[in-house]
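There's a structure below that I have some questions on.
Shown here: the complex without one of its protein chains, the others still in place.
And then subunit A:
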């Protein structure tokens, strides 16, 4: 599945492949995207048709995410781009904003589609196929399907968290901290580059103004002015790139980490609940000789399931994270290389131009 222009679709084999077409004109509804299940016709049984084309708004994605969280609390649900954007600060109708959001929504769907459990979720199915998500019947139907595991809000104290989950928590804390630092550095670089760009532009205009004074030096000066202009354009591209592709991904991962910490908390809660119930049951057993209540066993199952799901998801998440950051950072390196290459080409062609002129002059002198 992808949001926006068709891109390389990552899904393998069994999963539905969809394309999210470009959002409808901003005049209508910002970010009303079209989800298109098409391409390689889906081979998944639960989809009636091989192709679907539906319109979704951001709040529909939000709905999906909430539903997934509720129905699959033991799994790590990918994050959505931030819901609220300050009206004054960001232009919600600007092309760049829309583009950035689409990429994030695209990633969101892809991650869910890739997940061995989440991709089978009926809410996802509804999301991808229902003509109108707001129809009550659809909602009513869905709430009966699957059992939402209620989690007890607070109240139970955790005895001993298994070491691996402690490690996860610590890792996430440090990781999110480092992400924040990288974000700040990247923003600082953008600021410095933008100021550099301003000065560089003025620098170019001074060379241009010099041209008018000279005869012989006209060409070299024009050449230098031209190169400076080219470098300015290349720098602009680099900056755009960083703000549109690099920073959003960083921020997305921060959100991801937040939701993961939530899941860890829920796990702690279910473990705490189990331990509490177990303790109570043991006490009662000692007194009344009643057998172990079913709820306690269910609780134990729940905890063990949770732990297993979480461990599996964690491994998947680490692996995906590695790929994502590898891609992100090599992308950043590529853009910088690209920038320097553009500048180098410009300056080299100037030298060639001037050297040619020199040999041209020399030969005309000797003639």
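The working rule: a residue touches a chain if its C-beta (ideal position, glycine included) is under 8 Å from a C-beta of that chain, and two chains touch if they have at least 3 such contacts; residues count from 1.
Simple rule for what comes next: contacts and distances are computed from a predicted model.
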Choosing from "Presenilin", "Histidine-containing phosphotransfer protein", "Sodium/hydrogen exchanger" or "PX domain-containing protein", the absent chain's UniProt record names it "PX domain-containing protein"
Contact residue for the chain not shown (choose from A:95, A:132, A:202 or A:288): A:202
Hey, which subunit A residues sit against the chain that's not shown? 171, 174-175, 178, 181-182, 185, 188-189, 192-193, 195-196, 199-200, 202-203, 206-207, 209-210, 213-214, 216-217, 220-221, 223-224, 227, 322, 325-326, 329-330, 333-334, 336-337, 339-341, 343-344, 347-348, 350-352, 354-355
